[in-house]
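Of the protein chains in this complex, all but one are displayed in their positions.
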Amino acid sequence: MILELLGGNLAHGLLLGGVYGLATMGLSLIFGVINVVNVGHGQFIMVGAFVAQTMFTALGLSPLIAIPAAFVIGMALGFFFFYTVIRRLVEAPELTTLLATFAIGILLEEIAKLIFGADFRGYNWGLGKIELAITTIPLSKIYAFVGSIVIALFLYLWFSKTRLGTAVRAVIEDSEGARVCGVNVDWIYALSFAIGIGLTVMSGVLLTMFIPVGINPYMGGTYTLKAFVIAVLGGLSSPYGAFFAGLIFGLIENGAYVLFAQIPGVAPFSLTVSLAFWMLFFLLLLKPTGLLGK
Amino acid sequence: MSLLRLENVTKRFGGLLAVNNVSLELASGELIAIVGPNGAGKTTLFNVISGVFFPEEGKVIFEDRDITRLPAYRRAPLGLGRTFQIPRPFGSATVRENVAIGAMFGTLGSRINVDESLEMADRYIDLVGLQPHREKLAGNLTPVEKKMVEIARALAMKPKLLLMDEAMAGMNPKDIDYMVDLLIRIKEKEKIAIVAMVEHIMRAVAGLAKRVVVMHQGATFVDGPTADVLSDPRVIEVYLGGPSEKSKKDLVTNQTS
Amino acid sequence: MKSRSCMAVAGFVVTLAFLFPMYAFGAKDKVVIGHPACLSGKYAKAGEQAVGGIKACIDWVNNVHGGVTVDGKKVPLDYKYYDCESKKEGVTSFIERLITVNKVNVVFSAYSSGLTLAGAPVAERYGMVYMDHGGASDRIFQQGFKYIVQTIGPGSKYHEGTLDMIHHIDPKVKKVALAYEDSEFARMTMGGAEKHAKALGFEVVFKRTYPKGVTDLTPLLSDLKTKKPDIVIGGGHYEDGQLFTRQMSDLGIQVKALSLVASVTLPSYYEALGGRLAEGVMGPSHWEYGVTYSAAGAKKEGLDWIGPSQDEFVALFKKAVGKDMIPEYHAAEAGAQVLAYVKAVEMADSIGQDKVRAALGKLKFMSFYGGWDVDDTGMQIGHSMIDMQWQEDGKRVIVWPPEAATGKPIYPKPAF
Partner (left out) sequence: MGMTGYVDFGYVTFIALGAYGMSLGITYFYQVEGLGIWIVFIGFLLALLLASLSALLEAFIALRLRGAYFAIACIGINEGLRHFIEGAKLWGGSEGLIFSGSLIQAVGRETANQLTTFWADLAVFIIAALAAFLNIHYMRSKIGYALTAVKEDEDAAKVMGVNTTKYKTIAFLTSGLLGASVGAVAWGLKLGYVFPGDVFVIHYTVECIVVVLLGGAGTLLGPVVGGLIYGLSKYWLAIIWPGFQLLIFAPIIIIIIVLFPEGVVGMLKNRVRGTALERYLL
């Protein structure tokens, strides 16, 4: 019985983990390249969620179409905020950019509230579901998972096979060195920030394929915190590390619940969340480079 | 009695032998120069002496006391001061505050208060010739001035031994002459031993020290009176032949680790 | 250093705020209601409703009722509110400002039990009547506050009616699962529901809480599914209700009845779930558009009636918020609170705090919101809950209690 439950939960956890992973890659990319901790990360996820919701309900378009649309919107937002705000702060101390992204986050929330109101929204794609022996899985979750993997793979290919991707990797390793080698580091900064935001907004769409309800201007905060944890698990400046860490996080979040539920007199859900953070804490102390780090 | 004695010190980074079985002895008040090409292990040796790294093998003895495993901050009060290869003054503090920090936590320790430290700082600022920059933020100085701040800061610690990492790297001939002169003055005035690490500038070495140690590939290669060492054909070969490509590579790993 | 200075600065700012008082709002010729509203932050939705409801009822009092009668004189009502951003610092500092600078005559609480509690000591210190339309926790009234009076009903009663109804329709059904948000209010509801379920002979097969702000309920619901309950009741706030229903459907958990607090009664719930998934789901509520409280009904029960009729209230509300929005219970309870205050002032024939508080203690009346009566601690006991169900084509039907019902319940609920 417990094993069945555990198996079912792990299946859901794995699927969710894929989306978590993608949702964190943008954060890691931006930190890796520009050394900016994007505290407004979750708010960009919120933007993606609204893109999916609006396109579905107002225009009747499938979330699958919303994915590229969200990426384009995210890139545009990324370039906009980079050239108006971030570019001027790249050399400033870490905290200054933290403050800037914090303010950008608030701005996005308030604009979203102005446009969409404070209501909780959702949409119903109604794709049907797969019945397994241990659990039931809606198809949209599987689409979201596959989508995440495809995008992550695509990013991987871009990083390793293209000139531009290689340049980005060089900047992550050593921006001064890259500059010396003739890489236009400023352009790489702008591009990486835009791609990072694009990925994040896009992951907002995928997230709604997983959880298509509760979309509202203030939904982002929770995801910022989760993304931080996942990013650290993955080694902070490594986008792939983040992706795998997301998978692991999803598994733990869903799996540990079953185990904690066996202890009488506790609230297993909260303990599960607590576990994730303590794990982060100890991991940082023992292996600051992240689970997959050197 | 020797001031500092190294006994068969070895330090490895992964598979790389950065310092290989080095033994060295230094008397109080002696000024020696350590020379050697990039990657010869000089900086690592300094780090072992000042306690930034602990060696895998061998002993570091300071005034008959084994300090091999003593943390860096506890070596300073014993009388070990040093400067860094790339000057690292505390950028957001003024020159005066920088030097005062040296006085506060150096050999005088709790016997000196903040005001006395600041006064003492002024003395050493005068000594190195930084009077005009006393109230400037150290971060805004030129590299050479930063080096001077470091020297003053290290002197304010009232050390018995001053380790100078890359004493003259990146300086023009005028600055080098000034530095040679300054080090000799310091030795005379403060009565302390100085180990100055010099990379390539042989001209300076001749005027500076009576004794020279040449390091090559992590080991002491030649150790003796300056005139003899400088005319030693092996030394000339090491320098003129230039470091091998391999040791160049070692240098990179060595210095970034 | 930074954080310490931050606190020091906070103190400094508060001091400064007192150095620049604005005495523009004299309170001689009008009676002012003060309110630290939650217009942004996590309770923004409820806050907007409350402000609209209050404005609507003030409109009615001033223009239909002709103002508040004090000392034989009709005085208009005024409303002063700030946005507390759903934060306790906002609540405490704005209540302080409302009392000392704006010289308001009564303070309405912010939304949620926590924020209501945060403001209580401030109101208490100034001996100011503090009316709670947003904090449902019973524990607020166990602290010995003297000036607090509640309009919203206590949380423990939320799901009692639902259980009564199911027991009435299908006495054979036994297995009930409880899954509530781990918040002050929801836990109160869960406690009440558990007690009532056992009293009615139900078997509680599952009982768990989930943290606030949860984004994925799959682990909990998978666990719930293995217990094979007939009825599921739970909930907490808005977003978790949508999530709860959605993920129950995702996991294929089919039950005879599902009832969630807070979220279900909102139109956004129906829309967010694309309609179909919401059908048959029930939600307890303090008030719903369509309830049948009326002046005639009040007379039958021997209660005074005050305030607009339901339709009048809805019209005034729309005017107040400036858009075509249907008021929800947050609006209704805040509006009813205005009426309660007016009633109490007229009864005491004074705006003196102690006299008004005493009058509120004795007051008993009915409005479009239903009954109003508080016990000695100030806790609301006169208001009863209703149960609402989504039926086909997005119809909101009040199914319980029979005296307020506008239609028959669908039972068992259609499969997801």
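A, B and C label the chains in the order they appear, each numbered from 1.
As a convention for this text, a contact is a pair of C-beta atoms (placed from the backbone, for glycine too) under 8 Å apart; a residue touches a chain by one contact, two chains touch by 3 or more.
Everything numeric in this text was worked out from a predicted model, so none of it was measured.
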Left-out chain, listing which of the shown chains it touches: A, B, C
Chain not shown: contacting residue from C:Lys30, C:Lys88 or C:Lys175: C:Lys88
Contact with the hidden chain (one of B:Leu45, B:Ala100, B:Ala152 or B:Val214): B:Ala100
Contacts of chain B with the absent chain, listed as residue ranges: 50-52, 71-77, 81-82, 84, 88-93, 97, 100-102, 104-106, 109, 113-114, 117, 153, 157
Residues in chain A touching the chain absent from view: 31, 37, 39, 84-85, 88-89, 92-96, 98-100, 102-104, 106-107, 109-111, 113-114, 221, 225, 228-229, 232, 236, 260, 265-274, 277-278, 280-281, 284-285, 288
Missing-partner contacts on chain C, residue numbers: 1-13, 16-17, 37, 39-40, 81-83, 85, 88, 90, 92-94, 114, 117-118, 120-121, 124-125, 139, 142-145, 182-184, 187, 209, 211-212
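Note that only the chains that are shown with their structure count from here on.
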Arrangement of touching chains [line / ring / star / complete / other]: other
Separation of chain B from chain C, taking each centre as the mean of its C-alpha atoms, in whole Å: 73
Computed distance of Cα centres, chain B from chain A, in Å: 49
Chain C residues touching chain A - in the complex, by the definition given at the top: 40-42, 44-45, 48, 182, 208-211, 213-216, 218-220, 222-223, 226, 238-240, 242-243, 245-247, 250-252, 263, 266, 268-269, 271-277
Footprint of chain C on chain A - complex, ascending: 1, 4-5, 8-9, 12, 16, 57, 110, 113, 118-124, 126, 129, 131, 135-138, 141, 210-216, 218-219, 221-223, 253-254, 257-258, 261, 267-270, 272-273
